[in-house]
Structures are given as C-alpha cells and as structure tokens.
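One protein chain is absent from this view; the other protein chains keep their places.
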Amino acid sequence: MQTTTPQLAETIGALGLGAADTGAALEVATGPAWAMLIPMLPLLGAAIMGVCAIMGVRSKLPAWITVGLLGFSAVLAAAMYAWLPENGRAVSVAWEWINVSWGDEPGQTLKANFGFYIDSLTCLWMLFVTLLATLIALYASEYMSHDLGAGYCRFFAAFNLFVFSMACLVMGDNLLLLFLGWEGVGLCSYLLIGYHYKKHSAVFAAKKAFIVNRIGDLGLLLGVFLTFVHFGTLEYKDLFPMVQPYIEAMRQGAVGDIPAVVQLIPVLLMIGAFGKSAQLPLFVWLPDAMEGPTPVSALIHAATMVTAGVYLIARMYPLFLVSEWALPIVAWVGGLTALVAATIAMAQFDIKRIMAYSTVSQLGFMFCGLAFLSSVGGAFHVVTHAFFKATLFLCCGAVMHGFAGQLDLRKLSGVSFMKGWGIVGIAMFIGCLNLAGFPFTAGYFSKDMILAEAFITPGPGYQFLGVILLLTAGITAYYTFRVFFRVFVGPKQFEPGDELHGHDGHIDDHHEEHGSASRATEADEGHTPGDHEPMGGSVEERGKKTHEHPEHFHPHAPGWAINGVLATLAILSVLAAALYFFPGADKSHKGWAGGMISGSSAALVVGGEADHPTRLAAFVGAEPEQGTLFGQDPHKIMYYVSGVIGFVGIAIAFALHYAGRKESERSAANNLLQVKPIRTAHRWANAKWYVDELYDFALRKPLWAASQIFHLIDKLLIDGLVNLVGYLPRALGKGVRPSQSGVLHSYAAAMAGGLAVILLIVLLLSL
Amino acid sequence: MSESILHVLILLPIATAAFIVARPAGEAKTVALWGSLISLVLGVVAAFQFDWSNAGAMQPEVSLVPWLPALGLSISVGADGVSMMLVLLTLLLGPICVAASFSSIKHRVKTYYAWLTVLQAAMVGVFVARDILLFYVCFEFTLIPMFVLISIYGSSNRKAAATKFFLYTFTGSILALAGLIYVIWFNATRMPVEAFAGAGEWSFQIDTLRQAAVRMSPTEQGWVFAAMLLGFAVKVPLFPVHTWLPLAHTEAPTAGSVILAGVLLKLGTYGLYRFAIPFTPIAAVDFAPFIGLLAVIGIVFAGLICWVQDDVKKLVAYSSVSHLGFCVLGLFALNTMGQSGSVMYMINHGLSTGALFLLIGMVYERYHTRSMRELGGLAAKMPVWSFFMVFFVMASAGLPGLNGFISEFMCLMGTFQASDTLAGSSIGATPGVLGPVFAILAGTGVVIGAMYLLMMTGKMVWGPLREPKGHDHHNHSELADDLNAREIAVLTPLAVLCLVLGLFPTPVLKGIEAPVNDTVRWVQEHGGLRLYRDPAPARVTELSPAGVVTPELAAPAAGGER
Amino acid sequence: MSSLLVLLAPEIVLFITTCIVMIVGLWPKLEVRSLAMPIAGMGLLIAGVLAINTPANPESILPNIIPYAKAMTAGVGLLLVLLLAGTVDRSYEAAVERGELRFNPIHTNRAEFFAFFLFSLTGLMLCASATDLIWLFLALELVSLPTYVMATISTRKLRSQEAGVKYFFLGALGAAIFLYGFALLYGGTGTTNLIGIRDALAEQAASGGINPIAMAGIILSLIGISFKIAAVPMHFYTADVYQGAAAPVSAMLAFVPKTAGFIAMMGILAAVGWQYAPGGETLAADGVGTLPRSIYVTLAAIAVLTMTVGNVLALLQRSIKRLLAYSSIAHTGYMLVALIAGPSIAAEAGITSNGLGAVLFYLLVYGVTNIGTFAVVACLERPQPDGEADELDDLEDLRGLCRTRPVLGWVMVICALGLLGLPPLLGFWAKFLLFTSAISAGEIALVVILGLNSAIAAFYYLKLVTLPLLEEPEGDAPATTPFASRTFAGVLSAALVLLAIIPTGIVDAAMEAADRAGTIVPANIEAIERSITAEALRDEPTPIIDR
Partner (left out) sequence: MVSTFASMADFLAPAQASFPEGVGSVTLAHYLFVSVAMFTMGLIGFLTRRNLIIMFLCTEMMFQAAGIALIAFSRFYLHHTGQSFVIFVLTVAAAEAALALALVVLLFRGRESLNADQWHSLKG
C-alpha cells in the first residue's frame, strides 16, 4: 500500500476529512536511520549493564553509562522532533520481524517489521520519556548507590531495557511491535518492582503487576487479532487509511454501516489500556507496585509506562472514533477510576501510595480527556503529569532515602526545614501545586482542558461525569496538600524507617558471612510464602520491625544528583505551563500539544478549524451543537471553577493537617475521625474499598479452588480412568484364572463345554 | 541436499552408540559428546545444502534404498522445511543433553550414553522418513531408549512412570498403525493404477499415500483419522490422554526430560501435521472443533493444575501439556498462520521448556529436591541460574521479543482467523472452523501461563533463600553454588536461540512457510473448506489502475451485509 | 509315484535320520551316543535343503506350501536341536561318566527322545504335504504322539509327568474331536481328498448352502485342531504342560504342534474357501468374500477369546514358562485373525495382503523368537538338593541378567521385544503382515482388538525386558547349564530377531507358499477374474479430488 490510488484519494478528498492521516499515511516517507538509535541505545545500555554485572563492576559506572546513553537518546528524540516535517510521517525499518504469507491478496500476509513510525505523537511521547528517563537515571545513580555491584547493574539493565521497550511501544510502526513494547515494559516493571527480591511483598507485588497486566494484554492481543482479521494489516500506515470510510460513515450518522467487528476492536484494545494504565477494574496492581525503588515508581509507574494506555488509545484513535461504545466506556471507566482512586488516596498514610493512587486518578482524567474527544487534553495532561508526578515521586523518594525507608506521613513532619532538605521541599511544593491544579500551573491548564470538554461533549452522562471529575479535582487538591502539610511543613519531627538505606539490598553484603541459612529461617518465620499472603504489603507491617538505633539516626540529606534532578524537574514542571501557550498557533486552549496531536493519528480533525461541527455525529445523535457551559466558552468558565475548587481543597487540607498541628502524629483531622460515619468511611477508604479482598475472594480463591479440584480430577478421575483401563486386563485375568484350575477333568469339561457352545452357536447361526 | 547426509545423520548416532559400548566407561561421555557434536555439524551442513528457496519440496527429490523389497519397503528419506527445522532442533538438543548429564549420571554410564545417542537416531529418522513404515519404525523405536533412560536413571517412582509411558504411547501408536495400514491397503487395492504415480501398488511412500488417502470416503477418513489421532494425541499429549506425561517427566532424568519435552512430544504433533491432517482432510475439518475443544480444555485445565503444583518439575511438565494445546490448536486452525505457528511452537517449546528442565535438573543436582516448599529464593545464592531461569520463564510465558511469543501469537492468530463466519466479510480471515471463540478461550491460557510461571519464579528465584533442612552443599556435591562453566555453556546456546528466534524469526518462518502453505492448500482443496468450495465473490475487490487492490472500501460494504 | 517321492524326500530323509539316531542313541560308547544330536541336526539340514527345492504340488490344496513349510520346519528344528541338547539323561550320563553306573541301553532316554523329536518334525512336514484327510490325520497324530512322550520324560520330576498326563489325555480328546470332524466332513462331501472336498463344498454352496453334516465336520475339525494350536476353548493344557516340561521341550511344543495345527487348518479352510458372501453362506458373486458365516463367527470368536485370554492370564504369571505359554496362546489368537482374513483376492496387488502368507511367516518368526526366550530359561539352573539341577523359572530370577549373564540377558531382552512386536525387530514385520492382511480383508474390528491385545501384551513382555535389562542383580549370578549349544540357540534366534533387516527372501517364500491358496476354486476363477477387472474399472476417484 505504498502508493495512493487515485479513486481513494478522491473519495477521501471529497469527504474532506482525515487528510492529515490519509494523505500522508499513504505517502510514508522513509525515516532517518538514526531514529532507530533511540530505542537501540538503551538496548545497548542493557547489554553493557550485563557485561558490567559479569565483570563485577562495583562503581557508579553503570549509572553514568546509562545516563549518557539515555541522554543521547533524548537528544536524538529532540532531533527527531526537529526533523519532523509538517504533518509528516515517516517509517524507519530496522529489519523484518515477522512475515507470514499465504497468498498475494491483501490480508493474506501478516507482516510486522521491527520498524519505527515517526510522527508528532511519537515525538511528543518520546521527548518526555527520554528526557525523564535521563533525569531519573541520574537521580537513581545516587539513590541506588547503596547497592553498588550486581544489584546496581541489575537495576540499570532493567532501567535501560525499560526505555527500549517504551520506545518500541511508542515508536513501533505496527501493533505487534507496540505489543512487544507493551509486554516489554511489563517485564521491566516486573523486574524493577521485584528489585528487592528478598521481600515477599515486593515479589508478590511484581507478580501481581505482571499478571494483572497480562489480563489487559490478552484484551489487547485479541484486539490485534481482530484488527488483522478485519483490516488485513497491523501496520499503521496501511491501517489508518482503511478506517477512513468508517469515519465518514460515522460522521454521517450511519453507524449501522460500520460492522460490529470494527466497533469491537477498540473495546478489546482498551482492555489492554485499562490494564497498563491501571484503570478500573485492573488498577489494583499499581499501588502495590510502589514496592519498587522510587526512581522506578517515578519513571515507570507515574510518568511513562502507565501512560501507555493513553498512548494506545491516542494512537488508535481513528478506530475508537468509529465505535459507538468505545469512547463512552473509556469515559466512564476513566471518571470512576479517578474518583475511586482519589477517595482511597485521601485515607492512605504511605506517601508513595498516596502518589500511586493519585497517578491512577490522574490517568482516569487522561482517559476522560480522550473520551471527551479531547485527545489534545489527554495528551497534554500526560506530559504535564509526567513532569510533576515524577517530581513528586522523586521527592518522596528523597524522603524515603533520607529517613531509612520511612514513608508514613504520621511519622514525618517539617522535612523542608531540616538542613539540606530545602530543594526537596520546594520541588515538592511545586509538584503539589501542579497536582492540585493551582491556577496557572501546568497541571491546572491540562486538567481544565479535560474538565471543560466533559460539559460540552455529547455523550451518555458526560455532564454528570464532569461533575464527578470536578469533585475529584477538589479531592486531589486536598490529599496532595495533606501530604505536603503533614510531611514537609510543620514542626520538625521524624521517626526513621526500618531500613538503613532504601531497602534491604545491601544489608546482604555485610551480613553474608553470617550464613544464609539463619537468615532464611528468620524470614520463614516472619512470612508465609508470598502466594498466601493477603494482597498488598502495608505500612503497619513495616512498622512492626522497630529500627535498631533510633538515637543514632541522622536523616541523610540528598546529594547533588538528587537535588539537581529535583530542581530541574521542578523547573520543568513549571515551564510545562508554557506549553499551553506555545506555539500559540491554535486557539488558546490547544497549545503545543494541540499542534503535536493534530498532526497525528490522534487528531480529531484537520488543523484547528471546524472543531465542534465535526464531532462525531454518533455521539450527538443528530445535529452537532456548539457546546457551552452556562452560555460561555466552557474553557473560560472552567478556569474559574476549577481554580476555586483547587483552592477549597487546599484550604481544607490546611485546616485539617497544618493549622495548629504540634506533632507529626496528630492533627485536626484526628478529631474529625471521631465522627463515626467519617471513621467508617475512612476505614473503608484506607482499606482501598476492599477491592483487593474482593478480587481475592471472587476471583483468586475460586480459581485456586478450581485448580485444586482440577488437580484432583486429573489425578483421580482422568488418571484413575486410565489406570482403571490399565487394570481391566488384570482384573479380567483374575476373573479367568480359576478356569486354569490344574484339574484334568475341569479342563476336559471346559473343552467339551466350549465345543458344545460353539456347536450351538453354529446351529443358531445356520437357522 | 544429498540423501547420504540424512542417512549419515541416522547412522552416525548408532555408530557412536556402538563405539560407546566398545570403549571403557570413562570415555563414554566424551565419545557421546563428540558424536553428537559431529551430528550437529553435519546437520548444519545439511541445512546449508538445503535449498531453502524450494523449502516446500522434499529434498532430495528421489530417495530410495530398498529395505524389504518383499513388502515394498524402502529406506526413503528426505526433508522439507518443516522436517529440516525439527531435525536441527533434535541435533541441537543432542550435545546439550549429553553435556547436561556429565555430573548427574554416575552409574551405568555406558548404557546411558549409548541409549541417549541411539534415541537421537530414531528421532532424526522420524523427521526425515518419507516412507510411512520407516516413520513408524522410528516412531515406535523411540520408546525403548526413553523407557530405559527413565527406568534406570529416573527418580524414585521411575519404573511405574516408565511402564506407563511405554504402555500408553504403545497402545496409541498401534491403533495409529492400523489407520496407516488401512491407507496403504486402500491405495493398493482401491486405487486405479492410472490415478497417480504409485496408485494401485503396495506403496509406503508418504506422498503417494497422501494422494490415495484423500480419495477415501468421509466415513473412512473419519475412522482413519480417529485411529491416527489416538496414536498421535497420546504422544502430544492432548488433554484427556495426557496423564502419562507429568509422571514421566517427574521421574525422568534431566536429559530424558529435555528430550521428552524437546523432541518426543513433537513426534505427536509432527505426526498430526504430516499424516493425520493431510491424509484425511475431510475428517480433519470435521474433527477440528472437537480437537480444538480438547486443546483449549488442555490449555486451561493443565495450566490451572500447574498453579497448584509443589514439585517444580511436575509444574513444567503440566505446562508442557498446556503449551502443546496451543500447538495442536494451531495445527487444526488449518491455515498457514496457525500451522506455521504450530511448527514454530514445536521448535520454541523444545528450546524453552528444554532449558527449564535443564535448569531444574541443575538445582536438583545441588539440593536433591524439587519441592518449592523446601526450596526458594535461589537468586541470592545462584544469580546466574536465576538469570537463566527468569529468561526462560519469560520465553515460556510468551514474552514478545523471545521465541515463545512468536509461536503463541501465530497459533492464536491462526485460530482466531480460522473462521468461516468471518471469512466472508474480513479480508484477514481464512476458511476454517475454529474462530475467535477458541482463540479467546485459549487466550486465557496466556494469562494462566503467566500466573503459574511467575508463581514458580516467585518461589524458586525470588524471596528469602530457603534450602532443604540439613542441606550443606559442602558434603553434598562437588558442584559450585552457582552454575559452572559447563552448565552455562549448555544453557547459553538455548538462550541465544530463544532471543534470535524471538527477534529474527523470519528466516525460520520463511523456511516453514512454503511446506505449510502446501499442506494448507492441500487440506483446503481436499477437505472442503468453505471458501475453496465456493470461491464466491464474498470478498469484493477492485483493481485500481495502478494494479493495487484496495479492499478497504469494499470491507464496510461487505460488513454491512452481516 | 516318483514325483510323490520327490515331494516327500525331506520326510524320507528325516525318517532315515530317525532310524540312525535311534541306533546311535543306544550305543554303549558315550562319544557315539553323543552323536545323536549332531546327526539329527544333519538330517534336518539335509531335509531342509531338499525341501527348499521341492517343486509345487498341483494335487495339494496349498500347492506351493511345501518348500516353505518344510524348510521352516527344518530351520526351526535345527534351532530346537541345539536347544534340546542335554535335556534328558543328563544326570544319568553324568553318573555313567563318573563311573557310578554302568551304561545300560534300557535306562537311557536319549535315543527315543531325539527320535521322537524327529518323528514329530516328520509329522509336521507331512502335514504340509497332506492332500487328503487321512494323510492329514496321520500326520497330525505323528506330530502329537511323540510330543506326549517328550513332555513326560523331559525331566524326571513329577511336574513333567503331570504335564504328560494332561497333555496326553486332553490331546487324545482333541484328536477324537477332529477325527470325528474329519469323518463328518468325509460324510458331507463324499471324499477325503481336500481338493475334492473343496469342489464338493463349492458345488453345495452354489446350490443352496453347505451340507450341515459337512459344516459340522468342518467345525469339529477346526475345534479339534484348536488343541494343537492352543486356541480357546482347547487351550487349557498349554500353561500346565509348558511349565511342567523342560524348557527346550516347551519351546518345541510352542512351535511344532502349533505349526502343524495351523497348516492343517489352512488346508481345511482352503477347502472351504474365502469366497462366501459376507453374512451368508452362498458364494459371493464377485468372488471377493469371506468364510461361510458360521465358520467365520466361530473363528472370529475363537480368535478374540484366544488372544484376550492368553494375554490377561499372562499378566498374572510369575513363572516365565507359564507366562510364555499364555503368550503363546495369545499369538495363536493373532494368527487366527490373519487366517480368518485369508488369502486376499487382491493378492495380485501385493503379497502383503495374503493372510495365509502372514500366518506362515508369523509362525516362523514366532518359533524363532520363542526359542530365544525359552533358551534363556533352559540355560539357567539352580542346583537342587537331590543333585539334579532344576531350571530357573521365576521372573525374579531374571533380575539383572544383562549384568550377570550379559549374553543370556540380552537374548531375553531382544526376544521379548521381538515377541512384543516392537519395530524394527522381526516380530514387528510379522505383526505388520497380520495387520495388512486383516485390513485388506476388511477385518477392522479384529485388527483393533489385535492392537489392543498387543498393548496388553506389552505389559508382561516389558517385565521380561525390564528385569534383565534395568534391574540391579541381587545376589550371585545364576548358574548356567553346561550346554553351549543352548546358549548358541538363544543367541542365534536373538540375532535373527535383531537382524530383521533382511527377511526379504523369507517373506517372499512365505507369501509364495500361500500364493493362490484357496483362491482357485474352479467354479469361481472366472468370477474372480471378472471381479478383479471390474474392480480396476469401477474405481474412479471420488469427486472431491479433481476439482
């Protein structure tokens, strides 16, 4: 499908839409070969890490190599952005990956190259991915320094591999390569969550993450199958033009003309997205994933990997647009996830977990953005969120690093005011403002873009969803600042965690001589095997083991790398707001991201014109109408509404958690908890609405029981039947054996009897 | 490719075995290793001689060495792309199995290596046989070496396991023999001489018999298919007749398990691919949903059983049952995607599961237990082992980028495509009788696979170190804590291949594509799949002036009719 | 007359040899007495060579069978001779050697033992030459009578005598039955000549069905002869006799009477013919058919029961000889399947479909293989308190034999696998021919039962493989008999089983022997020829293909 066929172009031209995609997609340029280096450098990095591990490198060399390579990747990503022609698409093929063919007609060859699709959406994602990866690698060079040696290499190997996989996911020019990246990031996530592999909770969380993701991946895989089966290709450049006729049908309201198969594809794909982006009902793995080292949480579980779902939907947007059901489902799932996760975040005490739930919640916003036909809003929120959430996580990480793994907001207070913690405090503050949607921060703009669309996009209950999202925004502001007010300001007070540094990684090195057996026994007593452990490790559990030398403990202030990275990120978070106004070619609420999106498959329309009239007719039912909110441009209204809501949230947090708080443990909120309904609600929210328990009870336990039953069936029934069949001859033999009595006469009688019987039979037969 | 090199590949192991017997026991392993390495080199030479551009055809074109002229029997060998791949797999696993046994086999060394080598000859024989009796002879003969290996060198319950293995598969294959003989007879007596070359004769040539077999009536085909299915399904093993496998695997010595999982199970799927399906296409089409169902049940059932295992070897054994379910499913998708995927699966499963058995064997040598209750957290003590373990677990779980994914994806995709319902409106679908429902059900196996494999990894590799009570490696074994150079050398080629096949599968895919396409076309022509019977314009296509077909506009129209 | 002499030359040679052996066996000098065995061997060798060159006998109902059957008899006989060495008179000769006893011809058994053996083989050869019921009867009796004695005197133990009493009395009963059958067959057809019977039966069938008296005669004959081949319901004696007799004699019993019985059955069934319409007793119009229904049902039932009973009982045995006896019953059942299948009408298309040929080949293979297993038993012994060593007959005695007595162990392993029919051993090809012939005749159900029975059999044959090959020996190596020729017989048969790579000539011979048997009913030749042509013309490819 390398050339445009005149008729097709004509048709599409007549439709007057999707030219951005179709025109260019059919005329795909060859991308620069160096673009392939973006994924390949991290892959090389992973290999080098392996060599380092084999050679037993015990310095920070792996980190510097990683930073260098990733930095170079980031530069290349920027170069790719610069290279990108106007509305251009390009494909760089590294090699032919899979090619199976059973005929020459279209749809009879399954081809998937190891090739990279370069368009503005790719650039958007790769820019922040590589940039953040570089910064966080730098951060990790210090953060992980307690574990120099094999563990350090292992960490950076997985880190590099992650960036490679993410690049494949984002840059892949076909759905299969996307799937490779998709599962690849899952693997790296698994390896990094389980980095502290001696902890049951970490191992368990890693497993849980992988398996829950696998469920989503199955949906994605089925979506890929259906895509191929229906369209006969998996390559974007061939795929998107084939969707155009359906888009046209959708625009004309002829939904019935679109085959159910096509409408089903996005539904399947989104299951994958829900898994990877931790949406209802598959969100349970993400909070547990916080068992991983904090840089991992920041990069993978906040900034990049979890946005893969958003990317998938954005990338496959044309398909989502032609489905009656897909986007409304996405909207409702996203909205409910945002609310549920936010309520849980309100009641948590572990600051990393709060951030994790906040991530889930914010991802819900992004999904809503996509669903409200505002792919720009979704994508913009992805970018801003990546920066401020990375900042927040890294700040939490710094705290954790400095306070021996302490993450309980009741046991820390006034951290900003301690010596050497200033930058952390400031960065945290900036991050919190962004997350809370404080006016004129990047988070504020990006969130507004989504919220506004809720009220003007026609769709099932979208207005109500808008209200939910607004409520969620308020809650977000509250819990964000709850953390800030409890931990970073207020009286200086702390209780160190139970780990001397990070987690238990390097303890081994010192205690190796004591012999592994004794430690294993200890651990055995302390824990049941991971599989039987209730889902999720908890703060309380960690609190049980008291620190060894509290008196001698001094908070370990972050060094230059951490501070530097935090400062950079904080600045970037602030600057991200500028993207909203830059390059400003569009309407005010489009910004840079709008430019990037409009040139890609995620574009709803061509250019900036004719936005609402081309909103898909199916959602409207009949005539598309100009959306307004209270008779005004919804975006403008939303500036005020969400600003106010953010303020309210922060104010409540201030009142409950800062005003008059004298010690780390108690604040005004404690009084509030005396009220029974609130206490109950708090308990439920703290217990994550018992979703884990519900899954355990409704899915895992029955499945486990079924497995046991199957095992029994296999052993007793199936094998039993086989053994019975095997035993039958013996039984028969035992039955026949008495005939061999050894007595001459009985033999003779039997012979005569046999003769008689046979004669009788013959006689009967001859009748 | 010359005929003689295939003969040598069969005879060399036998000669090696004789040499092993003749030499003192101390030299056995060296001789065996060299013998298998030479075989491997010859195999690679054969692969280079092989004309890959014509991979669909049996090479060499003619091969006939009379064996029992009285029966019309000849030693007729040849390989097409599929056979060649499987031969290479067999030859690759040869030296690996030998080298993996160096430290674990201490007594009756000569017997061990001699049988191990003889087994290789039989397995190569199965894959290169073009004569149905040669195939059967080799197919059956594999039982004896395996029986000996399990019952002398296995664990505590080895004799029962070996007996069960032998009787189970022997019973099945005798019935398969009956089916094959029926075809032979049919060709000899029911085919007019002028129908095709070899018709009306007592011929044992697979090509000839295939032509005769498809001329059988549907009823006859049904019975013949059922007979062959019984024989081959036991070997695969397909769901309800799988119970010998976990037992045999658990009791077999490491190399035995590797061979068993790596090659012997493939004899079953190869038999289905080479005989059952092309010989009786009508029956294959009729039975496909039924077999698909069994395969799917096997995938889920065995997968869930894996989840509750304590014996890690048993877990991997059950996982083989589950994995081979995909393989069978792909075969009965009866399209190129599914069958190529299935052949790929045969290779990939051999590599990754073989490696898993090797890894488990290595741990067993050190700890003398395979219970996950007693053993765990080995990452702390055996990082290299752990690396390989995680690597191969991921390969086995079908992680993209590693080999398992390619085949799993293709099998599922093939199953998904093989839908007559979809074939009318969707250009990527093929005629077939399985379709999305089977793919979805089988797809749950992917999740279940992750569940049990990660459960195993979680217990064996991660977590705090757990060793069996009273274990003290100093007085237990001369082996190092972690893997030694030999063990790494055994695993590395497998790992490299897993990676290479995961990232660059196309050469292999192209090698098996041509023969598989032939088979599929054959089945579709003779099996009466819908689109071929009625090449109706179900697919609206229009040719553009540029000569490029543009189906995209037609697709919605066709879809709208549904 | 001279042509008859040519046909009977092997028997005549054997008879002369018998006379010489009788004399030599009584010779006072040990050296000369010891010549009895070599002389018997020489005689067999000459007879075999003569047999190979025997021309076809157009007067016989199985015109080509003589060379193969007699050569087979001689060949297996040679193996048996090797095995029989030292079966009788061992302690007596030892005592004479030591000077404790003076040689007394009255007390020696050697002469009559070998003479009886040769007589029995002569009878077997005569069976192959038989053209007449009288001849057949005499031949069968000549086969049997000596074996009664041989079983009884093979050891001086009571169990041999018990074997003898059971064998003789039940054998006499069986003989009476088939004799009565012969009488009725004669009565029903008016002739004792087999070809005459064939023509008469064909005539009867063509004109409204076989005469009931003839039919009763056929059935009684077949059942009576079932005793010789050890088929249900006449199989009961088998295990007891094989166990009671010395192993070499058991080996002989498993081959000689069985072969005689099968050849006799083939003769009688050839007279009946395999050209009856399935389900009826009229001649099939196209000449392609099966046995008359009642005979078919009888034989099929016997076949199924025989193999099943043999196998399931063998599963339970601890005594090797008993196990082998039951396995011998099972093999009879297998062969009956091919016998039922008969010489396929498609014989022109390929010899593999000839059931009679399959039976003949199977008999040879079974004989050879079986001798291997019995040879191992015959070679092993345990000293007894009474001074006379006794055979080892318990399965447990085989434990680790490949390590302690490698030659014997491997002979056992190879021959057991051969009996199991594992490819590529000789036994597989034999079984393969059974399969092909039965499938050619459309006996799918019987083939499936045969297959399942083979699988059951695998279980106990595996014991014979596992114990010597895989188990570790316990205690000392078992003692062996001082007769190298026994070991040699075992090795020879194992070698034959193992080197199955070139049985071409033999298969050819077997098939040739059965060639045209039973298919040349004059009344039907034309019909058959017509049908063959029609067959070729009729078969067009099914429509699906050529699209």
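As written, the chains take the letters A, B and C, and residue 1 is the first residue of each chain.
To be clear about the criterion, contacts are C-beta pairs under 8 Å (C-beta built on N, C-alpha and C of every residue); 3 or more make two chains touch, one makes a residue touch a chain.
Remember, predicted model here, so these are calculated numbers, not experimental data.
Undergrad: Using the contact definition given at the top, list the shown chains touched by the missing chain.
TA: Across all of the complex, the chain we cannot see touches A, C.
Undergrad: Determine which one of C:V21, C:L50, C:A111 or C:L184 touches the chain that has been left out.
TA: Within the whole complex, the residue contacting the unshown chain is C:L184.
Undergrad: Touch as defined at the start, partner being the missing chain; which of C:L35, C:A277, C:V297 or C:L316 qualifies?
TA: Of the listed residues, the one touching the omitted chain is C:L316.
Undergrad: Out of C:L62, C:L124, C:L173 or C:A230, which is the one that touches the chain we can't see?
TA: C:L173
Undergrad: Where does subunit A touch the missing chain, residue by residue?
TA: Answer for subunit A: residues 737, 740-745, 748-749, 752, 763, 766-767 touch the chain left out.
Undergrad: Contacts of subunit C with the missing chain: which residues?
TA: 133-134, 137-138, 141, 145, 148-149, 152, 158-159, 161-166, 168-169, 172-173, 175-177, 179-180, 182-184, 186-187, 190-192, 208-209, 211-213, 239-240, 243-244, 316-317, 322
Convention: only the chains that are shown with their structure count from here on.
Undergrad: Report which of A-B and A-C is connected by more C-beta pairs in contact.
TA: A-B
Undergrad: Relative to subunit B, which chain has the most distant C-alpha mean position?
TA: C
Undergrad: Give, as an integer number of Å, the spacing between the C-alpha centres of subunit C and subunit B.
TA: Averaging C-alpha atoms per chain gives centres 43 Å apart.
Undergrad: On a C-alpha centroid basis, what's the spacing between subunit A and subunit B, in Å?
TA: Computed from C-alpha means, the inter-chain centre distance equals 36 Å.
Undergrad: Take the average of all CA coordinates in subunit A, do the same for subunit C, and state the distance between these two points in whole angstrom.
TA: So the centre of subunit A lies 77 Å away from the centre of subunit C.
Undergrad: Could you check subunit A for residues that touch two or more other chains and list them?
TA: 726 - these are the residues of subunit A that touch more than one other chain.
Undergrad: Quick check: what residues of subunit C touch more than one other chain, meaning two or more?
TA: 459
Undergrad: Going by the contact rule at the top, pick out the subunit B residues touching subunit A in the complex.
TA: Per the touch definition, subunit B meets subunit A at residues 164, 167-168, 240-244, 301, 304-305, 307-309, 335-337, 340, 373, 376-377, 379-381, 383, 390, 394, 399-401, 405-406, 409-410, 412-413, 416-417, 419, 422, 425-430, 436, 439-440, 443-444, 446-447, 450-451, 454-455, 457-459, 461-467, 503-506, 509-510, 513, 517, 520, 539, 541, 544-546, 548-553, 555-556, 559-560, 562.
Undergrad: Please output the residues of subunit A touching subunit B within their complex, sorted ascending.
TA: The touching residues are 1, 3, 5-8, 11, 95-102, 105-108, 110, 114, 150, 176, 179-180, 182-184, 187, 190-191, 194, 197-198, 200, 202-204, 206-207, 210-211, 214-215, 217-218, 221-222, 225-226, 228-233, 241-242, 244-246, 249, 256-262, 508, 516-517, 519-520, 522-524, 527, 529-531, 703-704, 706-708, 710-711, 714, 718-719, 722, 726.
Undergrad: Can you tell me which positions in subunit C touch subunit A when the two form their complex?
TA: By the definition above, subunit C touches subunit A via 165-166, 169-170, 173-174, 177, 212, 215-216, 219-220, 223, 227, 232-234, 236-237, 239-240, 281, 293-294, 297-298, 301-302, 308-309, 311-316, 456, 459.
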